Each structure stands twice: as structure tokens, then as C-alpha cells.
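Here the complex is missing a single protein chain, while all its other protein chains stay put.
Chain IDs A and B follow the sequence of writing; residue 1 opens each chain.
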Amino acid sequence: MKDNTLDSFWLPEPISKIALHSDKLFYVELWGTCLILFAIVALLIYFICKYRITSKRRVACNQNDHNNKLEIAWTIIPTIVVLILFFWGAKDFLSLSIPPKNSMEIKVTAKKWMWTFEYPKANKQTVGELVVPINHPIKLIMSSQDVIHGFYLPNLRIKRDVLPNRYTVLWFQAEKIGEFQIFCAEYCGDAHSNMLATLKVLSTDDYNKWVKQSEENVINEIPLNELGRKLYKSKGCSACHSTGISKMSGPGWGGLFMSKKQLENGDDVVADENYLRESIVNPADKIVKGYPSIMPTYSGMLNDREIDAIIEYIKTLNEQK
Amino acid sequence: MKTEINYLNCSKGLKSWLFTHDHKRIAILYLIGIAISFLLGGVFAMAIRLELLTPDQLIVSSKVYNQLFTLHGAIMVLLVIIPAIPGIIGNFILPLMVGAKDVAFPKLNLWSWYFYMAGVLLSLYHLSTGAVDTGWTFYTPYSISTNTSVITVVTGAFLVGMSSILTGINFLATIHMMRIKEMGWFKMPLLLWAFYATAVIQIIATPVLGITLLLLVMERVAHIGIFDPALGGDPVLFQHFFWFYSHPAVYIMVLPAMGVISEIIPTFCRKKIFGYKFIAYSSIAIALISFLVWGHHLYVSGQSAFASMAFGLLTFIVAVPSGIKVFNWIATMYKGAIDLRSPFLYVLAFLVLFTIGGLTGIINGTLSLDLHLHDTYFIVSHFHYTMMGGVLIAFIAGLHYWWPKMFGKMYSERLARITCGLLFLGFNITFISQFILGTRGMPRRYHNYLPEFQSLHIISSIGAFIVGLAFFMMLYYLIDSLFRGKKAPNNPWGGTTLEWQASSPPVTENFDQTPEMRELYKYKSKDEL
Partner (left out) sequence: MSSTFTKKHHVAHHFENADQEFKTCKVGMWAFIVQEVLFFSALFVAYAVFRGFYPDMFEHASSLLNWKLGFINTIVLIFSSYTMVKAVKSAQLSKQKSCVNYLIITFICAGIFMVIKYFEYTAKIHHGLMPAEWFFASSEYPTLHLFFGLYFTMTGLHGLHIIVGMGLIIWLIKRAKKGEFHKEYFTPVEMVGLYWHLVDIVWIFIYPLLYLL
């Protein structure tokens, strides 16, 4: 999705051998469908032209109403074809479903409306971004904190529901460096269509660097408001807050800084730095009137510089007004 | 000129309609209720396609959009497609076709309609108390926690389910016991085989929906917990219960549709239907096997790979009898004498669109491919091809075929042909683009989408507006026929089934004289054309 140049007409670029292999069956069935359809349409057109009713021929001359041999043949042949397709698909399904033994495990947590990832081996956590090394089998162990979500990676042709109080498993091996789209595929409420994430496939070297590198170093290199803009997208804020004044699940950030807000309990506040910080770390404490109290806390998920960055970014959205 | 007395003019006044026991009047009552529901569901569809012209919000917020697609689905599936052919065509034609004066249980039939309308009214009412936003599938735990009027609409759905069950009981008993003496099982029209198989499914599957909806209400009210993971329950169990009904439900939709097609084709090809016995047996086979495949809706739900494989195999097997019917129908056309008037044009549209729907069903049913395609626009397109391009078009074909019988009037053949072409064109534009959106990874039930999908969405929406236009044209020429249409003869198409021996429209008791059993699907050249 991020780089579309290698997508085919029908399918996004496959980034694993298994996905590429699975596409073969898709094309067989697609073109088979087109062939059968073409044959049926051709036959229909031919028949309605050739056997059109005329004043001379007002009843069919040939009242042949069954032919056992033909009927048996056109039952058995499709059954065989269909069984072949089934077994082919089942075989591919099993290889798409059963993770290899040496898979690297990553924990996926879904909640309305963001994805967080925990890397036990690397002892890291990311929000909105799944970082993996190239050419290594990855096993995702997934669960939800609220309703059913669906984890969908089109470029890898895989999808699995993510359930509350249970774990479901998905595996893949990404064989191309780049950034690829992750969607939520199981309807989960208001911001379902904003519950996006990115699969980041790094070279083995870059991945190792990423593991070693603490978040601080990367983040300290970027100016605050630019970092804030990146975090707005990657940490899931964009799922519920617009950068203008339009109302989504949460208030818009356009013109937010230093504006007066009325809270649910009737109190008035000014949206200054402290208010914004509190809203990020302890969102349930001060809910703006007219909005549901559904924002998850980012406490522990953003460090101080990141929180500063977001606040700075929000400030820039005043000027855009 | 003396106006003949028939079932329409024999008594006047609202009460004579609302308390009627006449199956023909009940069919018209269903027609009105279903037309209203279809209009509402259609308006929601237009709103959805309008919203989707741009990747971000255009006319409605995400919350409202989610309500729109939920209602469009729930209304179309539960209030239109499931009841349409049995409620309208079945109620009107079935007793005539068996040579009876009415269905087995006329009072129960009226109650079926009352339950249906109660469902319609509750659904309309709930729009004002918080329209549901759960998707028509009501998956838990979202449907337990959402603060929209789930209980109201689910009660409406429960009542509509009762309507369906009572109709099934009525049709089963009527076909089983009330055919005229000469009409043995293998001498009865294929539409009756279709309704019989449908009744079996209505009776066995619908109660499971009923109890599932009841349990959902218990979840919201009492928190019984069986579907709520926070209380120790299993949300996937809900999916199993739901689809145990909802998959056979698509055969409640499609079997009558196939029955209608099996009646129109021989009449318009002036030729016996090819493979009568096979079509009859395959209807029953489809009804029975349909109960074994529900798990193909759950391939990615977290169910075991073994379960997915078992359901997948059965799914492919059930596809075969449905597919073969298409061969039988085309073989009937071979060396026939084909009359291309509008009912048959709609049948041709059905043959193409249903074939596409069925074959793309094979693609979805393929285990490996469904991992990519599930919950994308590919699925949306597949079920629109089967339910709309298949069932709805077959219903329209049947409505046009039996319209002269029901109302004693002929509609404008010219407008019908133009509308058919427009509908076929618009439908394909709308939904071929959605196949492509799906394979490219566009998920369904998305209010906002990535900009790269926009051009296909615009094409799809244009197609949808053409479809909307076609339906308004249809509404126009059908209603116009009631006032300005030519008087219809008893048998405008030259059919051989018993209903054509009644007058157009029939008298209340159906037949002026006891109907005479003719050889089924045997056409004589001196039939009126």
C-alpha cells in the first residue's frame, strides 16, 4: 500500500513466497470464472439469436427434456474440478496457518481503535507500527482488550480475528524491505476504518540496530513539532482526533490550544499545556462535554519528549485556523 | 361494460384488507410492506454510496455511516430478500398452482403478515431511539456494549423470523396435502418443489435465529454471559449460532428464486424444462446440505484449522447442485422457441449475474484465498451478485411474469425492457468495481478509506445511482400499469401451470371452474403469444 508500483491489477504486491504462491490459485480461479462466464454468455447470446421464436416456429420442435449421460457428466466433472480446487486451497491454507518452529513471537494487542505491539525478545513496545526483520518467520500472538478486531495484512494475504480473553495466532515471513499496510478487518465500532497500522520490514542489520537503539536517540534527532506530527499518525491519535475542527470520537485539534472547553461535569477549563498533558496520560479525568469517555491512557506508552512533541504539534494547528 | 368481480374489488375498505383471509390479498399486503422496506433500504444504500465518493467524511459522521450500513443490510436481508418471493409470489400463486382455494391455514397466513409488519414497524421506530450500528450480523461483544437500540430492532427481527416460520409451515402443509388429485409429486411444477424445500429450511433454521436473538437480549438485560468474554463467555459461539441460521437463510432466499426461473424459462422457450427430476432432487439436496456449511463464515474467526477444512469441503460440495441448475436452464433454451419479452429478459440477467455470484463464491470458499478476501469488498460484491443479482432479479422476473395474473393489467413492455438493461448495466458497474476493491485489500464497513481506492469507489457509486434510477423507473411503469395498463388476458405468456386457468385477476375463490390438469410444461403452438 505504501509503495503501490508493484501492485498488480487485482492484487497488492505479494511480499512473501507463500503469498506469491497463493496468488497462483487465485488467478486460476479468477480466469476459470471468466472463462465459464464467457462461455455461458456466448451460449446465451447464440441461443437467443438462433432459436428466437417466429410465427412459423411457435413451439420448440425438440422437446428433449433429459439426457442422463449428459447430466451425469456435468455433475461429475464439476465435482472433480471443485475437489481439486478445494485440496489445492486447503494445502495453501495449512501453510499459511501453521507457523514454523523457529518463529519470532510478537504480541499484538488490539483495542478501540489502535494496535500495540510488544516484542518480548527485544523488550520493546510500539504503537501503530509492527517492526520486523526481513526473511524471518514471525508469529503474532494476538488478543483484544475490548471487542473483536481483525488483523489484516493484504501484502501477505493473511487475516485473523483478534478476540478478547483469548489468543489467536497468525504467522508470516516478510521477504521485502519497506512499509506495508495493516488494516482492522472486523467491524469494531465508530473508528473502525481509522484503526490502521504499518508493517515495517527492516534489513537484518537495521533491525538489530532498532532493537539496540533506545527510543530516546531516534526521537531526540527530530524537531518537536515534526515529531508530534509523526506521532499523531503512528500512535493512533488520528483515529479519533481530526487536525481541524470536525468532530470525531474525540475533539478536533484545530484551534484547540488555549481554547476554552466545557467539561462533562460543567466545569470550564482552558486547554493549556497542563490540560493537554493530563488528557494524554489520564484522559478519563477531564472529559469534554458531548464526547464519550473512551480514550485509552497513553501513560507508559509515550515518554516525556514525545508528549511535549504532541503538544507542540497541537500548537501548530492553531495557526492553520 | 360490466366490471367482473374479482378478489380486488369484491369488498372495499381498509378493514376488508387488514382482516382478510384471502391469500391473494395477503400477498398484496406483503408487496406493500416489502416495497416500503426496499425503498428505505435503498435510500440507505444511496446515502452510503454518496458518502463513499470521497475518502474522508462527505455527508455523515462515522457513527451515522455505521448505522447506515447496518440498517441497509438488516432491512434488505430480513425485511426484503427473505420474505419477498415466499410472501408475495408464494402467497399469491402457490394455492392457484396446486389448484386449491387458499393455503392450508389462512388465518395463520394473516398472522404471518402481522408479525412481518410488526417487525417493520419496530425497525422504523427504533430509528428514533438510537439506530443500531453493529453491522447486520450483530457480533458480540460489540452488540452487547453498544448504546444503540439493539433490543428493539432484535425484537423486530425475532417477529419477522416468526413470520417466516409460519409461512414455511403453511406452504409445507399446502403443498403436501392440498394439490389436486392428478398432481402427483413428480407432476407438480418446479416452483412447488422449490417452496417445499424452502419451507423445510424455514422450519428448521429460523428458530435457531430466534433463540440466538433472544439470548442476545438476555445478554443485554441480564448479562447471562454466554457470549460475553468478560463474563467467561465465548463470542465465537454467537457467530456459530448466528450463521447456523444465516447460511441456510441464503437458501431460503435462493431456492424460491430458482423455482421462479424454472417456471419462466420453459414458458418463454416453449419447451419442457430440461432435467425436471434433477432440479427437483437438487432443491431438496441443497436444503439439507445447506445446514452443514455455516463455518465458512468463520474461517478467520479463530476456529480450528480442522473445522475450517471440514466446512470448506462441504461448501464446495453444496456449490455443485446450484451450479448445475444453470446448465439445466441453458439446456432448456437449446432448440427452444425463445420469446424475448421482459420476464425472460430479467431471467437472462439472472443467469449471468447469479453465475458470477456463484463462481465468486467458489473463490471465497477457497480456504487460502479467503484469508485475504474475508471482510473485504470482494465478499460484499459476491453477496450482492447472489442476493441482488440473483434473488432480487428473479423476484422481479416473477413479479413481471405474474403481474398480469395478480392485477389483470399489462405493464409497458418497452419501459420494462429499458429498465432491465439499465439495471443490468448499473449493477455490473457498481459491483465489478467492488470485486477489484476487495482483491486490492479494501476492507468492508469502512467509512474512511485510503485515497488510492477513490477512483473505484466513484465508479461504483455512479453504477449505484444508475441502479437507483432503474428502480424508480420500475416503480413508475408498474404503478402506471394499474391505472392505464391494457387489460390482461388469462394467459398472456402461454403458461401450462394451473394458475393460468384462473381469470386475471382471479375471483376470491380462485377458480371459476375446477382447474384441469394439463401436462406440465407441454406447450401447444396454438397457445396465445
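Methods note: a contact is a pair of C-beta atoms (placed from the backbone, for glycine too) under 8 Å apart; a residue touches a chain by one contact, two chains touch by 3 or more.
Not measured: the values here are computed from a predicted model.
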- Task: Name every shown chain in contact with the chain that has been left out of the document.
- Result: B
- Contacting the left-out chain in the complete assembly, out of B:37, B:91, B:152 or B:212: B:212
- Query: If the hidden chain were put back, which of B:101, B:341, B:417 or B:518 would touch it?
  - Reply: B:101
- Given B:53, B:124, B:224 or B:317, the residue that touches the chain left out of view is B:224
- Message: Could you pull out which residues of subunit B are in touch with the chain that's been left out?
- Response: 95, 100-106, 108, 165, 168-170, 172-174, 176-178, 199, 203-208, 210-212, 214-215, 218, 221-226, 231-234, 237, 241, 244
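Everything below uses one rule, namely that only the chains that are shown with their structure count from here on.
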- Message: Which stretch or stretches of subunit A touch subunit B in the complex?
- Response: 1, 4, 7, 9-12, 22, 25-26, 29-30, 32-33, 36-37, 40-41, 43-44, 47-48, 51-54, 57-67, 70-71, 74-75, 78-79, 82-83, 85-86, 88-94, 96-98, 146-148, 150, 152, 154-155, 157-161, 163-166, 168, 181, 183-194, 246-249
- Message: Please output the residues of subunit B touching subunit A within their complex, sorted ascending.
- Response: 57, 61-63, 66, 133-135, 139, 141-142, 145-146, 229-230, 235-236, 269-278, 300-302, 305, 308-309, 312-313, 316-317, 319-320, 323-324, 326-328, 330-331, 333-340, 348, 351-352, 355-356, 359-360, 362-363, 366-369, 371-372, 374-376, 436, 439-441, 443-450, 452, 521-525, 527, 529
